[in-house]
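Shown here is a partial selection of chains from the complex, left in place.
Labels run A and B following the written order; every chain starts at residue 1.
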Amino acid sequence: MWIVQHTVTLAPRPRGVHLVTREIAAGVPELDRARLGIAHVFIRHTSASLTLNENASPDVRRDFEAWMNAAVPERFDWEHSLEGPDDMPAHVKASLMGAALAIPVRDGRLALGTWQGIYLCEHRDRGGGREVVVTLLAQD
Amino acid sequence: MWIVQHTVTLAPRPRGVHLVTREIAAGVPELDRARLGIAHVFIRHTSASLTLNENASPDVRRDFEAWMNAAVPERFDWEHSLEGPDDMPAHVKASLMGAALAIPVRDGRLALGTWQGIYLCEHRDRGGGREVVVTLLAQD
């Protein structure tokens, strides 16, 4: 078994939900020779998150954003409001979705289901580039 | 250290929350000889999910389902509605609960707490058999 780790900086995106499967896989060239393993993907931020969901319809991603805004509204009796109205909701959403994914690897590829893709959830209005650490534990 | 990976197809279940700990453990015969490790359990779908929770009372699982239906209602201004009223809520619920679990392994068993069991959350009215990939990283 071997282990490699890479830092991938995702391109900045507007607030919303974005497919980043290819961008992440491209950051780990050793994936090709991983016959069996686990890829762990970790975002080093507290106002953006990672989840797996439907990789085909942009309307699913828009509905995700709409639901999150309804469930964690900017209008709430937040105590932590110094960094803007989008900040505290961003923290809560980040924990709801999670900072990390672990995905099985088989025959040099992420063993995702047909309809699964990696979503970057950008919870800030202007979050900037987001740093992701990808750790691959695998065997040839 | 060694690594094995199995695909387990869970029996189809109706919409709701179901205990599947035994069904999943039975799919990994090598668990017996894993003295120390991690078992990673991954569902290859975007409208069903996995979580850990109370393994004794069926009413907890019914309350889970009731709360999820209240928090992610079918009546919402969903844009993605082509696949039925249960589809888009299923996607959101799937990300709330998550597609994967990693569980410590010790002395040939999942090192779950006394009250912890693996829940399959079936978010579709008729989801069919669900495919789960179990990856075990361990040492004898």
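Operating definition for what follows: contacts are C-beta pairs under 8 Å (C-beta built on N, C-alpha and C of every residue); 3 or more make two chains touch, one makes a residue touch a chain.
Computed from a prediction, not measured in an experiment: that's the story for all the values here.
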Total identical subunits in the assembly as filed, 2 in place: 3
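Throughout what follows, only the chains that are shown with their structure count from here on.
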Chain centre separation in whole Å, for subunit B relative to subunit A (CA means): 20
In the complex with subunit B, residue positions of subunit A that touch it: 1, 36-38, 51-54, 57, 59-60, 62-64, 66-67, 70-71, 96-98, 101-104, 106, 111-116, 119, 137-139
Complex contacts: residues of subunit B adjacent to subunit A: 1-5, 40, 42-46, 71-72, 76-80, 88, 91-92, 94-96, 98-100, 102, 131, 133, 135, 137
